[in-house]
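Each remark here refers to the structure printed beneath this line.
Every protein chain but one is kept in place in this view of the complex.
We just call them A, B, C and D in the order they show up, numbering each chain from 1.
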Amino acid sequence: MDWANLTQQLINGLSLGAIYALIALGYTMVYGVLRFINFAHGDVFMIGAFAGLYVHRWLKPFFQWMPEFLSALLVLLLSMCLCAALGILIEKLAYKPLRQRSRLTVLITAIGVSLLLSYGAQLLFGAAPKGFPQLIKNDTHDLPGAVSITTEQIVVLVVTLLLLVSLRFIVQKTRMGLAMRALSNNPTAASLMGVNTDAVISFTFGLGSALAAAAGIFFAMLYQAIDPFMGILPGIKAFVAAVLGGVGNIAGAALGGFLIGLLETLVVGYSKNIGIPPGFRDAVAFVILILILMFKPAGLLGKSEREKV
Amino acid sequence: MLEIRNLHVSYGGIAALHGISLEVPAGSIVTLIGGNGAGKSSTLRAISGIAKVASGSIVFEGRDITNKPAHEIVALGLAHSPEGRMVFSNLTVLENLHMGAHLRRDRNAISSDLERIFTLFPRLKERLQQAAGTLSGGEQQMLAIARALMSKPKCLLLDEPSLGIAPILVQTIFSRIVEINRELGLTILLVEQNANLALRIASHGYVLETGRIILNDTTDSLRSNPAVRSAYLGESIPGDALANGGN
Amino acid sequence: MRKSDAVKKHIAHLALAAGLAASVALYAIAPQLDDYAVNILMLAGINIILAVSLNLVNGHTGQFSLGHAGFMAAGAYTSSIITLSLAPVLASAPAWQAQVAFFAALLAGGLFASFCGFLVGVPSLRLRGDYLAIVTLGFGEIIRVVIQNTDALGGARGLEGIPPYTNLLWTFGIATVAIYVVASLVNSTYGRGFISVRDDEIAAEAMGINTTKYKVAAFVIGAFFAGLAGGLYAHFISYIAPEGFNFLKSVDVVVMVILGGMGSTPGVAAAAVLLTLMNELLRDFEQYRMIVFALLLIVLMIVRPQGLLGNFQRRKRKAPQP
Amino acid sequence: MLCGLFFSGCKKKDSAGNPDEIVIGEFASLTGATASFGQSAHKGVRMAVDEANANGGVLGKKLRLVTEDDQSKAGEAATVVRRMISREKPVAIIGEVASSRSLEAAPICQQNKIPMISPASTNPKVTETGDYIFRVCFIDPFQGAVLAKFMLQRGWKNAAILTDVKQDYAVGLTDFFKDYFTKNGGTIVSEQSYSSGDKDFKAQLTSIRSTNPEAILVAGYYNEAGLIASQARELDIKVPLLGGDGWDSPSLVEVAGDAMEGNFFSNHFSAEDKSPAVQDFLAKYKAKYLESPDAMSALAYDATMLLFDAMKRAGTTDSAALRDAIASTSGFPAVTGNITLDANRNASKSAVILQIQNGKFRFVETVAP
Partner (left out) sequence: MSDLLKLERVTMEFGGLRAVGDLDFHIAPEEMVGLIGPNGAGKTTVFNIITGVYKPTCGAIHFNGVSLHDKKANRITALGIARTFQNIRLFGSLSVFDNVRTAMNGRLRHGIIHSLTRGPAFRAEEERIRSEVLALLDIFGLKDDADRQATDLPYGDQRRLEIVRALATGPQLLLLDEPAAGMNPTEKVRLMELIHFVQEKFRIAVLLVEHDMRVVMGVCQRIVVLDHGQKIAEGTPQAIQRDPKVIEAYLGEEAQHA
């Protein structure tokens, strides 16, 4: 066993997993309050990356006066705000008119929104992949045992953890978070408590989209190139992560995201040893999905629901 | 305080209420009784804004609240403890109570209200950090009522507080309802299937049958009215069957 | 009166015969058309097969599959591998023998695709709506990833030099059969079971309908025709690569079904033709085409969820009990 | 009504042709993932046509260029080429850069007996389709051997390979590289793969790193090559990366920045080549488009010019005669070197090795076939 190689793969896998986890949270929160799969969420992730690119471009003249971490933070926060607004807008325009309709109608609409965002982005930004600016000086740090980690990886992992902790705080400790949980638990009772359902749903979409935007920027930081269709596959994989963790369960989504990131990386990194071609990385998530739905449909941390007759 | 005129409600084309009118004077307990599916819950749902009113009007403290969004109605001081309790099963008892106070910003008053609630329902205090879903039916009912109280309402709508609860607890809950009315001064509209119990604590009663009000009287006279029983157990029941069965 | 009764009795057979005759006619005039017109007709025919077969799953049976491209790929690759391996023999054989071999290859492709359909149909028993959609999407992607990583299938680079056996007779003949099969299947007491599964699964079970069997049957039959369509496509373009059967291809077919109206066979067939033509007419506006379709999907779902031409029920969530 | 629109005037014999002009067809990926190749190639073709027209056309007729966009998408190349052939009746077709799309169009051109010249599809299978299919670039076996030869010359005997398995071109390059490299004393210490469109290569690179290669062959296109270079740098991999002509794009350095420094790739031509043909082309191109040409534009320009030369030699645009004239091209003085088409309709010419220095592609040496 080559421990250095394994450790290195784990570091790579965790940083990829962080991205899946952040996207998965949006799926899970929206599913929690509205009980549908927001198929367009992966595209919000893509828009987040492009928002980062353009925000950086616009603000570049000002960046020389501020320390690097501040400019990077600014890009991150502004992109998150832009995407939060986008998420809220999408919900208001496309999903809100469908509140009482069948899940399928909403799913089709969500596919429509997803296509609109990716092809719209193609029209606006072009289909060719674009390079992403370096937000922070990316040094490689040697760890004991021939393992290395880059500044960007550290930043991604640390910020993701911070975001997860603050999300937990918001959901567990704030009035809005409580309302979110109440709404997801029993929408009727929540409105009887005076919860403005629309406001909470908007908030949920905004929060989820902001996290997706952060994931988009982290993805762009780690892998440097962004394109209009970059959201589809990570989006679906993140959804799988949400299912793996138990849809509607916030801790589960984060766990699922990290697990899928790790598994994918390990399959590629050890493809020779386990006899699976590295090209199968994109199938990993789907195989997990099918297995989990067959054997533990409620997910690792979820509770099952049954239909009333 | 609460006045309903000619209320019609229907679900998916099926009429649930065919024009009912009722009145709840300030400070009183009024009860709405009737068999299953008579339209009692629909009335409450319409009042609190979670069922759509087809026609008719609902006026609360002189303000027309017909078809207003539920959260605005709560803000006006009308709380609803719904049928089936609907506690937030994944949330802790304390969180459920906080949800009741969702619209309030007065932190200090909230904590003193919490204390008051604990004196009313000491059992809840013992289970503050427990998920509400793990409570017994009776405890859940207490929580549902307590939660409704946390919004500091002027008027409380109670839907079937005795439903599915052990008889011993039903007694406790009903005496608390009376306490809430007398000591906290809340106006209460009580929907009950357990007619005798409801008629005992209310001052005025309406008997509902298939979406219409068939009787409207003081509770004293309703208690001795055989038609009440017939609304529950079927028309064919002879008037004297009551006495025979009772003794 | 009696005469029209006889017509009515055999209406399905007559329609089938008429469709096949039309296919022959189309085949006969094909030499008069230029290559591009034939190209469009061919794609239209293949799209009809795809859309009508997906409609059996998504429209009539109310399952939501996003993996049709996967079945198409299964059929395309199976038939291509067969004709490619027979190519040395067939090159010198008479044309009719090549066509017979092609038909056999197509069938094999269809059967293998329906086997894949069976594999997807099984999890569909436990899942509904959006979850099922994601699982079928996953299956489609797995099929694609497997092909992409199998050298014997040309891997990501694809298979080239597939003999161009597909002609308009095959394409429209099979399209006619697909329409006939789906339409007459649904228009029988047995076939109403598909719709009952869509309308209310629990009620269907209670009426003695084996919903399991119906759902699997829908997937198997739908996948069979998707496999045939894949075979036709491969032997028309002569070159296939896994990339051509990705998720967006499935979405293309789903768009046809939705615009045509879920559950309406004529609507869906018309939508398939219309969208194929639109694709060509809007070639210069390619950048905008998908945006227009996306907007159309969203607006349609809000305003007219039954599709432009369809009869899919607008279903509401269960109303609360009075 | 729509049907009418499509099929009216679609009769085969109904020629839309104007007797005073010659139609040249071109299909390219003007939009989509490899748009940058398509755009460059299109500029080269455009320039050649304009130049010929400015000099009075060919065979006394004006040239008209018809360009179709295949959107970098599978299936589209076949459709647009059919449309072009049916509608515009071109005498010959220039296209495509990507081998996979050339493979789609080639059977159609062959079937319609219309000569097709690919500027830059290096996969051998392209011209194997039939006797009407040509190319003006070298093929993968040659390029693979060139890279192997170059590595061995530098004394790098342990190589790792990272291949884009989605691209015919890349897989071909890898195969021929391996063949030459191992036969001449080199060892492949690690073989990894990825698919175009991937963004995360860290797992593969980590595995490669653990085998300590002296050089890494990155067989694929510039998009991923750029990402691979920067991720390799992040993983502290310091050995040089080498690639083929698929790397040739300004985007290569844009994406990777400093991480690309010092790496090598083989190419069809170098702008630093002092030969008059190159310098002349450079000047004309800069004057027309206000930017520097890349290999794709040079090759596309060469393909078009070679076609015109063949027309002049054939004295007609008749398909069989034109085909024969193209096939007999020998020593045609092109920007990317003198082109002689061999019996398999492939160009035989030399390659150059370039190195990235300060963000520029520096000429290192020429490797002869």
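Criterion: contacts are C-beta pairs under 8 Å (C-beta built on N, C-alpha and C of every residue); 3 or more make two chains touch, one makes a residue touch a chain.
A quick note: this is a predicted structure, and the numbers were derived from the prediction, not measured.
Visitor: Among C:L132, C:A217 or C:L232, single out the residue that touches the unshown chain.
Guide: C:A217
Visitor: Using the touch definition up top, pick the residue from C:G19, C:G117 or C:G191 that touches the left-out chain.
Guide: Considering all chains, including the one not shown, the answer is C:G191.
Visitor: Looking at B:V59, B:I110 or B:L163, which residue reaches the missing chain?
Guide: B:L163
Visitor: Taking the full complex into account, what residues of chain C touch the chain not shown?
Guide: Here the touching residues of chain C are 9-10, 12-13, 180-181, 184-185, 187-193, 195-196, 198-200, 202-212, 217, 221, 263, 311-313, 315, 318-319, 321-322.
Visitor: Touching the missing chain, which residues of chain B?
Guide: Its contact residues with the unshown chain are 13-16, 35-37, 84, 160, 162-164, 167, 170, 193-198, 200, 210, 223, 229, 232-237, 241-242, 244-247.
Basically, only the chains that are shown with their structure count from here on.
Visitor: So, comparing each chain's Cα centre against the centre of all protein Cα atoms, which one is closest?
Guide: A
Visitor: Going by the average position of its CA atoms, which chain sits the greatest distance from chain C?
Guide: Computed centres place B farthest from chain C.
Visitor: So using the touch definition from the top, which pair is joined by more C-beta contacts, A-B or A-D?
Guide: A-D
Visitor: What whole-number Å value describes the gap between the mean CA coordinates of chain B and chain D?
Guide: Each chain's C-alpha centroid was found; their separation is 78 Å.
Visitor: So which stretches of chain D touch two or more other chains?
Guide: Each of 31, 165, 195 in chain D touches at least two other chains.
Visitor: What residues in chain A touch two or more of the other chains?
Guide: Those would be 188, 277, 279, 282.
Visitor: Flag every residue of chain C that touches chain D in the complex, lowest number first.
Guide: 31-37, 39-40, 43, 148-149, 155-158, 160-161, 164, 237-239, 241, 243-244, 274, 277, 280-281, 283, 286-287
Visitor: Across the complex, what residues on chain A touch chain D?
Guide: So the residues of chain A in touch with chain D come to 2, 4-5, 8-9, 12-13, 16, 126-129, 131, 134, 138, 140, 142, 148, 150, 152-153, 219, 222-225, 227, 230, 264-266, 268-270, 272, 277-279, 282.
Visitor: Contact residues on chain A for chain C in the complex?
Guide: 36-37, 94, 97-98, 100-109, 111-116, 119-120, 122-123, 188, 232, 236, 239-240, 243, 277, 279-280, 282-283, 285-287, 289-290, 293-294, 297, 307-309
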